[in-house]
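Shown here: the complex without one of its protein chains, the others still in place.
Here is subunit A:
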Amino acid sequence: MVQYNFKKITVVPTGKDFIDIILSRTQRQTPTVVHKGYAISRIRQFYMRKVKYTQQNFHDKLSTIIEEFPRLDDIHPFYGDLLHVLYNKDHYKLALGQINTARNLIGKIAKDYVKLLKYGDSLYRCKSLKVAALGRMCTVIKRVGPSLAYLEQIRQHMARLPSIDPNTRTILICGYPNVGKSSFINKITRADVDVQPYAFTTKSLFVGHTDYKYLRYQVIDTPGILDRPFEDRNIIEMCSITALAHLRASVLFFLDISGSCGYSVAQQAALFHSIKSLFMNKPLIIVCNKTDLQALEGISEDDMKLVMEMKAEAMKTLIGQGGEPTNDEGVLLTMSTLTEEGVIAVKNAACERLLDQRVELKMKSKKLNDCLNRFHVAMPKPRDQKERPPCIPEAVLEAKAKKAEQAAEKQKKLERDLENENGGAGVYSASLRKHYILANDEWKEDIMPEILDGHNVYDFVDPDILQRLEELEREEGMHQEHEADDFEMDGAELTPEEQEALAEIRKKKRLIVQQHRIKKSTAESRPTVPRKFDKDKQFTSERMGRQLSTLGLDPTLAINRARSKSRGRKRERSIDKGNQNGTDDMDVDGDQPNKKLRLRSRSLSRSRSRSKSRPPYEVLPGEGLKDSAQKKKAIKLAEKSHNKRNKDARKGEADRVIPTLRPKHLFSGKRSTGKTDRR
């Protein structure tokens, strides 16, 4: 457990509150809705969860209680005894034990009921099982209610116990009631203990802190102790007895020599002798208080005797510690808290004695011994009181003096001075290379390049770079020799004419590919015009002839054949008029189209002979043309403008079609911004 901090224990709720808390938490944190129509496993799971959850919560809370309350055997015996004195060890243990049993019981209940719930066959049955389980758990807690209340009381009291560190430097003040202990502690520390004329004003231990020689001391004020047999002592006295018994402290036994506390010196001496066994191994100081009412010298003989006896006892403790027997000033002191004389002396004496004792103890302990054993300071014992200062010869003294002078003169030249000399901060830049430690001081100002030919020079720096370079060059030499050996055989090379032919071939292939690509790309956007409407005059027989001759053939036969087969406009008509019966040898295309044309022209020319037809270039009166020559020209111009376009299968004037004359989206609708008078 924590040494002296009982303030962190969580609040122990009462039985009723406890039940309320847990049950409401169960209701909030677990699902609440279940219907009898659900699957039975789901219903069971629902109720089992509730039971388990409740049990878990109880378990957690009870465990925290059990763990947070200190176990009397585990803490410092001072606190163990103190708690025993205050709360009765047995009662305390019993209460905690009951809590523990309650926890186990609840666990068992939950286990049993969960087992039963596994076989619940209806919602009602599961529900009643859960109700029973929770009910039983709550009964357990109700039964344990008084223990919980008791523990809560203890907790509250424990939180208010003074935080006394049993291991640090402590000064303990004890004595009869009303002798001035609390006023003393009020004087030397910042504690504010009640001081009243009636006895047992101080009912428990109070702690104050004071400083001495840069160390902090705890000062503990105890309630007054009466001279009674041990068994008759009440709780309050037992507190102080416990403190006396367990704390390693220096004890200040307060004595009221004026008797204004209501008890005589004899009674106080009697008390002293009865509890002197508790002063074993503790530096004891007897303090005579209230000297403003009665000085120490002025007390009666008997009282003086008693005081001296006490002093002797105190001295015994002093000698027992191994302190010097000659010093008896720190044993019996007088002071008056009212007039504040002697208060500081008492405090100092107490602190000093305690410090000595602690140091002694530490010296005797093992750790210090190890250190001390390693060295030994030998100090010569002075045989007489004659002074023997060190003897330094004159010359040395002079030299020292001179050196001191020189040093004072020639102060080290700082960088700052150098900077100021050479023009100040912005002008002079300190040369950091001055202090470089190099093999040769001439190299201090060398500039080494960092980059060379696209390489970092620092990456190449290597102590054995030369050696490796040598190896490399040797290797290179070997490689070069081998290289000279193999060379390539030239295969059969093509003659220049063959190369020419190859170039031609490649050119042709490229052209074909190119043209195909053009055709492919335009095929999607433009209609493909059949070859007979060849407007660029690509496919002429002359061209064919040229191509064939470049291939090395005689083209004349082919040209003649092509020419005879082709259908010029004029040739068609001449054939028509000439050959009405059969076909010519040259007619490749067959009879029918010719026949059609023949029939048509015949019908046209015969049926509507002269009545309707007109010579083509005859100028009619209303047309606006001068003569037939002009008309011919006009017709020719018109034809020229549309023939090429038609043969390209492009859209012409007559092809303009407006699919919808007044599309709705252009003639209706509102605009988000602007007027609609422009459509």
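Note that in this section a contact is a pair of C-beta atoms (placed from the backbone, for glycine too) under 8 Å apart; a residue touches a chain by one contact, two chains touch by 3 or more; residues count from 1.
In the analysis below, contacts and distances are computed from a predicted model.
S.K.: Would you kindly match the missing chain to its UniProt protein name, picking from "Ribosome biogenesis protein RLP24", "Probable glutathione S-transferase", "PRELI domain containing protein 3B-like" or "Phospholipid-transporting ATPase"?
M.R.: "Ribosome biogenesis protein RLP24"
S.K.: Sort through A:380, A:426 or A:463 and give me the one touching the missing partner chain.
M.R.: In the complete complex, the chain left out is touched by residue A:463.
S.K.: Any idea which of A:31, A:449 or A:530 touches the chain not displayed?
M.R.: Of the listed residues, the one touching the omitted chain is A:449.
S.K.: Considering the entire assembly, which residues of subunit A contact the chain that has been omitted?
M.R.: Interface residues of subunit A facing the absent chain: 436-440, 443, 446, 448-463, 465-466, 468-469, 471-473, 475-476, 479, 483, 488-495, 497-498, 500-502, 504-506, 508-509, 548-556.
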